[in-house]
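What you see is the complex with one protein chain gone and the rest in place.
Let's turn to chain A:
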Amino acid sequence: MSSAHESVQTFTPREFHRQAHDALGNPQIRANFRRAMDGLMAKRRDVFSDWDLETLRELGANIRLRALAKLPDLLERLEANCQANGIQVHWAENGDEACRIIRGICERHEAKAVIKGKSMVSEEMHLNAHLEEAGIEALESDLGEYLVQLNEQTPSHIIMPAIHLNTDEISKILHDRTGTERTRDVDIMTAAARAQLRERFMAADVGISGVNFAVAETGTLCLVENEGNGRMTTAVPPVHIAVTGIEKVVEQLRDVPPLYALLTRSATGQHVTTYFNMISSPRKSGEHDGPQEVHLVLVDSGRSNIYQDDELLDTLRCIRCGACMNHCPVYTRVGGHTYGTTYPGPIGSILMPHMMGLEETKDLPTASSLCGACGEVCPVKIPIPDLLVRLRRESVGEGRGNVPGAGVKRTKTEVAAWKGFQWLATHPAAWRSGMALAGKLQALMPSRLGPWTEYRTAPKPAKVSLHALVKRHQANKADENEETR
């Protein structure tokens, strides 16, 4: 069994192959992901069983498409309505700028301790490390994030950050890092973490959360969660900072219920989550609780670049449910860390190249058999397989060139190979001769064909190609017809 602490290691998309090799050879990782993904797939299937899923997905896709079509306008309206509600709005071009803004707010309040609700955008910009450098301690309060942080890891899934760990590993982490008694009883562990976190909520100077939907028409920030840590983070400390990507905006309040219904069912197979928070302002006079200040930090980090491309734009529909990874046969086998990116799995493979460039992430768009499971379950109908192919085009320099690092995989050898394929497949006589020749040379075929034959036998070219078989078949039939006449 793998020790939990051994896993203090860094992952990078450049090392996808090596990391995949390691994960595939780790029975614990394999079993943890398989079991978890099987469970999540079954729960999603059950919870949608009495819904007209296709109609709901169509609705979800249209809501997101409408929001994206009006994105610049909606962001302005969001800003204006948030400000009218007393929420201070900040714009950040990239993660570093967002970190500086957040640090600035913390420093203005002389904050030493920050409590965090779950936020993948904060992971994207490595906010915790940035705050630590400034002497500000950031503690994760989502149970999964808390475990991952205790174990000095990063999330392996966008919804369930500690899904790579099993009960025993979690028990060991809690024991080693917090002195919690060694147990397999999940209730005892949860209660221990709850007690540990409760004190920290009370002592925190600032709470930082993400946002699931930012409603432009009302200036409302919606936060979907199950543990109540989101509500504590956004309600207990005197200052609340919400940080999110610019694509999270929706136009109207009535857009939220369908997206929420799709999100919870697609993510965890729940009809509703335990908590659904709608944050519309700081504490008003006469109110007894809530933060005195609420800030919204809107982060671009490559998103407006994606927005410029009418095909890649679909990437921004995502509502971060994680269903694509739950159903991905590659993710299920290699796990989230193998991708080496904040967002793993299919959505990560179409999003991270924009954030990190194709040079870093060139193995991600190819890490898919294009089986289509991700696109089939996506609640907002993102054509993920098509976007993976689009990024492959960009990688080999046959796209529109507007993804950073476009053309990085173009090699003379590979171009020559595909040009050769093109020549052969557009010269039918040569093709037929080639097929015939392959059949004749059948016995000379090598029994080893690179990686293919490490796991499978080599396919043997048939002695007679279909082209030739059909000719023979048609001649025989003509003869038969002759005879019967």
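One rule holds for everything that comes next: a residue touches a chain if its C-beta (ideal position, glycine included) is under 8 Å from a C-beta of that chain, and two chains touch if they have at least 3 such contacts; residues count from 1.
Quick note on the criterion: contacts and distances are computed from a predicted model.
Student: According to UniProt, what is the chain that's been left out of this complex called? Choose from "Transport permease protein", "Cysteine synthase", "(Fe-S)-binding protein" or "Electron transfer flavoprotein subunit beta".
Tutor: Of the names offered in "Transport permease protein", "Cysteine synthase", "(Fe-S)-binding protein" or "Electron transfer flavoprotein subunit beta", the absent chain's UniProt record gives "(Fe-S)-binding protein".
Student: So which of A:90, A:248 or A:392 would be touching the chain we can't see?
Tutor: Only one of A:90, A:248 or A:392 touches the chain omitted from view, namely A:392.
Student: Specify the residue from the set A:188, A:235 or A:435 that touches the hidden chain.
Tutor: A:435
Student: So that we can see where the missing chain sits, which residues of chain A does it touch?
Tutor: Per the touch rule, chain A residues meeting the hidden chain are 17, 20-21, 24, 329-330, 333-334, 363, 366-373, 375-376, 386, 389, 391-396, 398-399, 415, 418-419, 421-422, 424-426, 428, 431-432, 435, 438, 450-462, 464-471, 473-474.
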